[in-house]
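One protein chain is absent from this view; the other protein chains keep their places.
Per-chain numbering from 1; labels A, B, C and D assigned in written order.
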Amino acid sequence: MASTTRPTLLPGDEIPSSLIPSHPTKPLRLGPGLRHLPPSQILPTVSGQLITLPQKSSMWIEYNSSRYIPTQSDLVIGTILRSGPDFYYVLLSPFTPPATLPHLAFEGATKKTRPQLNPGSLVYARVTLANKHMDPEVECVSATTGKADGLGPLTNGGMVFDVSLGFARRLLMAKSKEEGKIEVLELLGGEEGKLSFETAVGRNGKVWIGSEDIKTVVIVGRALKETDEKKLGVEAQRKLVRKLIKEMK
Amino acid sequence: MTATSEPEAALGVLPRADGSAKYSHAGYTVTAAVNGPIEAQRKDENPYEAHVDVIVRPAAGVGGTRERHLESILQSSLSHIILIKNFPRSLIQIVLQVEDSPENDYVNTKLVQGNLNFAIMPALFQTAVLALLSAGVPMRATATATAVAVVFHDGVKRTVVDPSPREIEIARSVHVLAFTSHDELLLAESEGDFIVKEWDEVYETAKKICCHSAPADDGMQMALDEEAAAGPDMRHFLRSTMESKVAADLYWK
Amino acid sequence: MATISSAVGEDQPPQPSLTFTRPVFAKLSPHPYLLHTLSPSDPSVPSSRTNGRKPQEARKIQINTSSLSQAHGSALVRTGDTTVICGVRGEILPVSSIPQFRADQHKNYNYDGEDKRIEQGKKELLEYDLLVPNIELATGCAPQFLPGVPPTTLAQTVSTRVYSLLHSAGIVDVEGLRVWYTPAKRDEDKMEEDDREEEELEPEVKGYWVLYIDLLFVSFDGNPFDAAWTAVMAALRDTKLPNARWDPDREMVVCEKGEGKRLDVRGLPVACSAAVFLEKEHAEDREGDRHWILLDPDRQEEGLCKEVITAVVDCSGGQGETKIRSLEKQGGTVLGRELIRGFVGVAEERWKEVAAEMPQ
Amino acid sequence: MPLDTSTYSLALLRVDGRRWNELRRLHAQIRTQAAADGSSYLEMGHTKVMCVVTGPSEPGPRRGGGIGGGAGGQSKDAEVVVNIVIAGFSSVDRKRRGRGDKRTQEMQSTVANALAASLHTHLFPHSQINVSLHVLSQDGSLLAALINAATLACVDAGIPMTDYVAACTAGSTSTYAANDESADPLLDLNHQEEQELPSLTVATLGDSDRVVVLVCESRVQISRLEGMLAVGVDGCKQVRELLDRVVREKGQRMILEGTVEKGTGLNDLD
């Protein structure tokens, strides 16, 4: 149940002022799930756990959901719907208006050399514009460096699996093993499985897994989905991996 | 058969919906799916706010005028607690499927019924709120609802919480009230024959059920026991339901 | 007043600024305009609505009855630019064509006393669908209702509300709708069980009058329910059903010529609606914001308000307290307990106005 | 026990005097409509249908529900849209079937998906092939007749296809209850037989044994299935031959006397 330091809050709940970080210099930064009602009221808008980082003077609500709402500089996996005069239209989550991806927003792309993507191809991209009044925009190249740094079309086969947004976020954590408590990938890739595969994780709840071996992709995919859906802890993950590897043999 | 006295709820029962909930109380069982924010149809597009679309589907037969009416009541109340301004030009779709409703053993059910089915409103409302919470749709506040009937039994007046269809049939007046978690009256529907004084009493009873919140730390069980007489403690029920959901979601924290 | 200059085309001679006349302003940005008129800058001017009414002022109501010769009862009700016609027509429904008809219905309840009788009556009305209201808005009475389209949500909502109120308020006594027959010969009375409300001779219910209550909006300028309900009440009170009797030889119900007897209508509930107008149009509303309760809102005001309330009260009992027949509030949180209490008072005032207009 | 089978067991002849593996007279023509891109007229016994094909062409306005199968929706292949009109006078009891009639809609999507399996729809991206069928007279094996007619019309329209989709019905002399091994399979059922006996409609691609359509709407022992299917598939091959002949004869004429102008009279073929 609710711990004193990290209370579980429902929309509209009072946030005990003691918990609101008051940093001498840094201004207070509100993360997802919170809204500020001038002058000084801060209210949760979703149900989840209140996380506060006094030293960073930031606070947000930790929660899990399944409908992706684009946010600036998120990494996402999208499906090309069609190509316009100078944009591709990219679907980030079902039944939402497509995001736009400029034809030239690829590494080293010029009018001539830009990649030709058919409807249905997958791209790994970054959200550059997210604004409730406009449709989102994405890019496959960092505007600053001009490098792709891993972004771009996911051409070489593979498979995408849908996971919950919270799980995708954990996968994307710098130390996804320590903080996110996700080990399956390491285990499968490491001693346990000795499988070789590559992954790309989209904040919009999509994980792409590529490998020479079809079976590998299936195993990895199942491992991820089960860990997410069955909410497996580290120990259970180890069991699962062992089981899957046995099946494979 | 036997109507459950305490409300029960399960969240995320429909794996393919953004949010979902199954809620059963007082013999009613309702399942809700929430999708959104998604692309709105031309006709529903609003440049300033999200369009909230509520669809009520009866267990048997096709929805008629009374479902439309229920929908419009729920729609206006839910749009008030959802932060619709956050998602202009989009659609938040709430589909409520009635699965079970208590039968009146003294009447053979008719499929097509025109009159407003009061007692089902709290169930529909509560399910919708739970489903919205499970979908993580940003909201101004949560809300709870209940139904109260004033029954004259051989000259003696009783206020009945969560009345059975039978009790509604013989009730002098029936009331449905919903309160936000800020103790504001969000929805009030009453019919029958009553006076202001009676309504006041009803208001008190309903408010107790919807807004009396037991301290968060004590278990829900005992809270229910002490409330058993006056009916369930809806707000506490809602909270503990969500707390266990969040705890489950963030098991890795 | 709003002033814009950018909107002026290049071709026209440049103007310093262009100001709107009141009606144009009202059309362009209704919310600020209504806000403006409700909270006039100089205190001497009384707060009023775009339509010139005071916040708590309802539109004058006019009621004419028996205007339709074909219907058994009819009424035309008009409040401001909302005009509705109601026609009541009775049709005979022989029990033989009610599949779920139970001759011994009332035996389920060994009731006695008026309450139980009324309750049983309500039950019969419901089970056999003896009251059938229908609302027609698709007459082009307002821009949003195009002729020939399926009934709008509004139409369906209003008809459900009328239907529910008709039943819950027990306006019509089922006794007035029953067609009785007392068999001459004793040997065939196994056909029917005896009926609790009658004496020892054992009459049978052979049929019912079904009342088709059709409402037609001729023009629509907001607050449909109040007008519709008033029309229903007036029309019912105006209704005369021909005398009907069972003809055992022809095995059917026959109606007699000429003026029938007046339908007896219980009480006089009157509906009174209002909408809540908030200070902020798009921004978050918060405590301390001002709001106005606009009685009997017109179409434009309904467009600007989300929270609405309707109270149906009946003071015809005379002695003692006002009876509330229905109370509906939704769409917001401004109207709390106190305001609603107060509003019932407003409804009582409205009742007096309407009752005065209601023909006897 | 159905009437006709009892007589059948004596003479091994069916109500209309056919043997068990006998097709009814199948008469067909192509190029019957001057206006259409492709057209055909086909009789199987007293079941008479005509078909008109227009396209591949710009997709028209989407109809509600979009009953049309094949490639379907947003993919790049051409969409096959079938529309069936059953004339009121086509059957004994004049029953009007509305647009919404689900049975007709089912037949429409069946024919559409059957054709889509053979037509090279990928050659005509973002376009639509409209097939409209008119039922003039019904005497059993309706779906089969519709499929055959549609195939012919598509051939006439010159739309590239893998092979003919030929269809016919097969039945069995046993009722579903009786599990008698003596029961014989029957080929190409007429209305009366369809009413009284279990039956199924088969459509195959070319002269292979590969089944495009298999529709059975009556109760029958699973043990009967193999026999009926075998007879049906065999019947389809016969039908294919007949269709093929129709096309070749027409083709020959075109070579002899230059192109036959469309809409030559109905009886100019023997």
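Quick notes on this one:
Just so it is clear, a residue touches a chain if its C-beta (ideal position, glycine included) is under 8 Å from a C-beta of that chain, and two chains touch if they have at least 3 such contacts.
Operating definition for what follows: contacts and distances are computed from a predicted model.
Its record in UniProt calls the unshown chain "Exosome complex component RRP45", which is the match among "Exosome complex component RRP45", "DNA replication complex GINS protein SLD5", "Trafficking protein particle complex subunit" or "Centromere protein M". Although it is not drawn here, the omitted chain touches the following shown chains in the complete assembly: A, B, C, D. The residue touching the chain not shown here, chosen from D:Cys51, D:Ile129, D:Ala183 or D:Leu200, is D:Leu200. Among C:Gln100, C:Thr182 or C:Asn243, the one in contact with the hidden chain is C:Gln100. In the complete complex, the residue from D:Glu22, D:Glu106 or D:Asp207 that touches the missing chain is D:Glu106. Interface note for the absent chain: among B:Thr65, B:Ser79 or B:Gln93, the touching residue is B:Gln93.
The chain not displayed touches chain A at residues 79, 81, 91, 94-95, 118, 120-122, 154, 157-160, 208, 214-215, 217-218, 221-222, 247. Summarising the interface, chain D meets the missing chain with residues 64-69, 73-75, 100, 102-103, 105-106, 109-117, 176, 200, 204-205, 208-217, 219-223, 225-226, 229-230, 233. Summarising the interface, chain C meets the missing chain with residues 96-97, 99-100, 102-104, 108, 190-191.
Going forward, only the chains that are shown with their structure count from here on.
Ranked by how close its C-alpha mean sits to the mean of all protein C-alpha atoms, the top chain is B. Centroid analysis (C-alpha atoms only) places D farthest from chain C. Centre-to-centre, using mean CA coordinates, chain B is 55 Å away from chain D. Chain D has its Cα centroid 59 Å from the Cα centroid of chain C.
With touch defined as above, residues shared between interfaces to two or more other chains in chain B number as follows: 180, 182. Counting partners per residue, chain C has 284 as the residues that reach two or more other chains. The residues of chain B lying in touch with chain A in their complex are 15, 18-19, 35-39, 81, 83, 86-88, 90, 133, 135-142, 180-182, 216-217, 238-239, 242-243, 245-253.
The residues of chain C lying in touch with chain B in their complex are 100, 108, 115, 119, 123, 126-127, 129, 151, 153, 156-157, 159-161, 163-165, 167-169, 282, 284, 306-308, 321-333, 335-337, 340-341, 344. Across the complex, chain B meets chain C through its residues 48-49, 65-66, 68-69, 71-73, 76-77, 79-80, 85, 106-108, 110, 114-116, 152, 169-170, 175, 180, 182, 184-197, 199-200, 203.
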